[in-house]
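Dropping the structure in here first, questions after.
All protein chains of the complex are present and in place, except for one that has been dropped.
Coming up: subunit A.
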Amino acid sequence: MIEAKGKMTSVSKKPATTIKQNKAVPQWIANNKQIIGIFAVLVILSLFFSVFSNSFATTGNMLNMLQQLAANLIVCVFMTLVITTSGIDLSVGSILSLASALIAVLIKAGLGSFEAFLIVLIVGAIVGLINGVVISYLSIPPFIVTLASMIYIQGLALLITGGYSIGIDGSAWLNAIGQGRVLNIPVSAIIAIVVVVVGWGVLTQTRFGTYVIGIGSNEESVRRSGVNIKKIKMLTYMFSGMAASFAGIVLATRLGSGSSNVGTGFEMAVIAAVVLGGTSLFGGIGTMLGSVFGVFLIGVIDNGLTLMNVSPYIIQIIQGSVLLLAVIVNTHVFSGKSLKRR
């Protein structure tokens, strides 16, 4: 037995050279190559735009960009959770449209800002809850479920507005969500940053986050540990719906009007950002910081090229190509992880 023990240690010593013993920093780099990669691209692009556009690297432009990206940042946090469970939520764009339309309609109908605000959030949560219940308890693939709700929610948004934009005549605090500034920093950006930090904490520091990753990695294993995985999955969709409807309020109050088509294509922008950041569509790997960089990368390309007077059509071509390139690099260059696992 002693002889066997000797062999045992010699076996297990080999991998010790490849995986660093408790050294937080190199381990972090090894685990986060993708984040570092996208960050590098972000820095290079920002430098590029700073050189070729006079107005890019100004405080004003940066704060504007932050304000414009606030809605995307808020939703990307929850999309990251959903995708990490190996799910997807295609309905966030429609929910955003519905929320934007609904808050305008409710206020126009004479409701107070606070009541309207609450109702919109609850409606978003309910739509998300329906998605979640159908996905987890009726075991229908998230792609189909959220595709269906994307369609019917869009219809609902069109129905309540008749397709027109409706001006928002809300209280000062409500308008401040989209337009206000504190020390010149947009309120929406501050909210987005808080949401991102909380989201990061939830994913990395709580049981909920651990189970989200675990479900994406090996659902059966988590279930057998006695965790209520259906509830966890359901909650991610509910939060996602609620976040999308909050983002709708942010957008509507920024623009000063509610519209049923403001969220068209929004879900794709968010999903693209999350995937760019290195979260795996197969689940099990999720990174909040990566998603945030993903949102900024798409935003910076848009903002920088617009300032350089590039046609918006060409911008779209470039954004799509960058996404494709990034996904190829992520899967084949940085790590064989997702390939190895499937």
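One rule holds in what follows: a contact is a pair of C-beta atoms (placed from the backbone, for glycine too) under 8 Å apart; a residue touches a chain by one contact, two chains touch by 3 or more; residues count from 1.
One rule holds for everything that comes next: contacts and distances are computed from a predicted model.
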UniProt protein name of the chain not shown, from "ABC transporter ATP-binding protein", "Cytochrome C oxidase subunit IV", "Na+/H+ antiporter subunit D" or "Heme exporter protein B": "ABC transporter ATP-binding protein"
Option touching the unshown chain, where A:218, A:261, A:316 or A:331 are the choices: A:218
Sole contact to the chain not displayed, among A:32, A:50, A:64 or A:210: A:210
Residue numbers in subunit A that touch the chain omitted from display: 1, 4-5, 7-9, 11-13, 15-16, 18-22, 24, 27, 31, 201, 205-207, 210, 213-214, 216-218, 220-222, 224-227, 284-285, 337, 340-341
